[in-house]
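Pasting a structure below so you can have a look.
As you look at this complex, bear in mind that one protein chain is not there, while each of the others sits in place.
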Amino acid sequence: MPETFEVVVNGDVVRVEPGTSAAAAILMAGHGACRKSVGGEPRAPLCGMGVCFECRAEVDGVRHVRTCQALCRAGMRIITDGI
Amino acid sequence: MGSERGRKIVVVGAGPAGIAAACAAAEAGCAVVLMDDNPTAGGQIWRGGGGREAAQWTARLEASGARCWYGACVVSAAGGTVVAERDGEPMRIEYHELILATGARELFLPFPGWTLPGITGLGGLQALARGGVPVRGKRVVLCGSGPLLLAVAAHLREHGARVEAMAEQADFGRLVRFAARLVRWPGKLAQGLGLQWALRSVPFLTGAWPVAAEGRGELESVLLRTVQGTRRIACDWLGCAFGLIPNAELAAFLGCRIEAGVVAVDEWQRTSVAHVFCAGEPTGIGGLERSLTEGQIAGWAAAGQETKARALFGRRADLHRFSAELAEAFELRQELKELASADTIVCRCEDVRRRELAGYGGWRGAKLQTRCGMGPCQGRICGPACSFLFGWDTLSGRVRPPVFPASMGTVAAAGERQRREARV
Partner (left out) sequence: MSEPAPDVLVIGAGIIGAACAWRLAAEGARVTVLESDIAGGGATAAGMGHIVVMDDSEAEFALTRRSRQLWNDLAGELPADCEYRRTGTIWVAADEEEAAIVARKHAWYAERGVMTEILDARALAWAEPNLWAGLAGGLLVPDDAVLYAPCAARWLLERAGAELRCGACVERVESGAVALRGGERLSCGAIVCANGCAAAQLFPDVAVRPRKGQLAITDRYPGFVNHQLVELGYLKSAHGTASESVAFNAQPRPTGQVLLGSSRQFGVDTPEIEWPLMTRMIERAFEYMPALRGLSVIRTWTGFRAATPDGLPLIGQYAAMPGVILATGHEGLGITTALATAELVAGTITGSAAAICGEPYSPSRFAAAHSYA
């Protein structure tokens, strides 16, 4: 069993394995969406490979991070924002 | 021309083509830098592992002496220097030869409800699952077109997903003809048959495509058009993509000649721009073996090893024939142009609907007036959709930096070297 660690999604603690993407952590925390579109729709990852920008969220204080490309690190703070 | 030791080669993209190019050039004694936006090598098809062949190539890459930079996203390139962003910081790498192995992305065609959370691409769903998105026990419907459909279905089933149905837009007749022609490539035929056997209990619908995705705030079901009428299937995930399109943006940025969205190359994989090569999917969608073959040819050609490169020309020609078969078998049908209704969002970054795009003669006019394509994806998702829906040329206008969104600090740094040189 690989060593798991904790990340925080919108204030909730999630335990993940190494190699987990921030996008996966968002889903595992029970949030169906990473962001809101300009029209207010909930949006989640589409392409899974970093080109669609639908999976954007704030990671460790930096906005517009593509969470499908960001690997979780211990203590990572993820906030799904409205942007 | 003998081997050019110490020649600096930069390879952009660490999928199979890039890995093969880097190995070939590094083994020939060149100083190779391999860079990729992703956290690890493998590209899409070998994401998160990839089996024995992938492991062999990765080991060969490690032994080759090529330096690998991951999480490095190319922002600009010109005159012998690549500028990339890594961890928010600019990096500049100089090259004598540049090999573009930027791969492909999926073609998304809009249909009502396609923006609901839970709807992804085919390769996209596989990539997300490999990144830890839970699929075990989840109901999955896969649709769209191409060999990825079966491959992704099999992979997801292996990981415990309940694949409820697969819907391929190509007709049964076309697929049968394609299968018959696969006898020329027994390995691929065996692969295909193996997949079909593994998926024998999963309904495989041909001449079928999604007409709407339904749900409140997230995906609940999909409505499929099938030869026998519409069918509604409840599901947790819908993987849907209509084939692959080249990631040709960096090549276009460099001024390489692009024909019908594909980067034009000569027999040495050279583009129309001096010292710039291109290998793999951007020269024509063709799958793993074509990427590996073209990657090696490009790597050897860049390293001056023409004899070694030439030895693979026959194999490449054969794989080009396979590419042509693929394109014909999975050609997208005209009905797909009507999937998007007037209210369907076409540009997801800016929420531009189809009806707003009516009446424009071209991409630029539509962009300026509606904001379509002005979001962070820089038109990578909506551009190809608009090309298919309206026949617009959506690639050639996009030649300004940054090739990929980058921080203001990195964009500033991209001009620094030129400035310092100018002062001297």
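Chains here go by letter, A and B, matching the order in which they are written, and residues are numbered from 1 within each.
Operating definition for what follows: a contact is a pair of C-beta atoms (placed from the backbone, for glycine too) under 8 Å apart; a residue touches a chain by one contact, two chains touch by 3 or more.
No experiment lies behind these values; they were computed from the predicted model shown.
**Student:** Which candidate, B:Pro39, B:Pro134 or B:Pro376, sits in contact with the chain we can't see?
**Tutor:** B:Pro376
**Student:** By the contact criterion defined above, which parts of subunit A meet the unshown chain? Give residue numbers in ascending order.
**Tutor:** 38, 62-64, 83
**Student:** Please output the residues of subunit B touching the missing chain, sorted low to high.
**Tutor:** Missing-chain contacts on subunit B: residues 76, 88, 361-362, 364-365, 368-370, 374-376, 378, 400-402, 405-409, 411-416, 418-419, 422.
Please note the rule applied: only the chains that are shown with their structure count from here on.
**Student:** For subunit A versus subunit B, what separation do you get between their C-alpha means, in angstrom?
**Tutor:** Computed from C-alpha means, the inter-chain centre distance equals 23 Å.
**Student:** With touch defined as at the start, can you tell me which subunit B residues reach subunit A in the complex?
**Tutor:** Residue positions touching the partner: 37-39, 44, 48, 71, 88, 105-106, 108, 115, 117-121, 123-128, 131-134, 217-218, 247, 345, 348-351, 375-377, 380-381, 405.
**Student:** Mind pulling up the subunit A residues that touch subunit B in the complex?
**Tutor:** 16-17, 19-21, 23-25, 27-28, 32-33, 37-39, 41-54, 56, 62, 64, 68-69, 71
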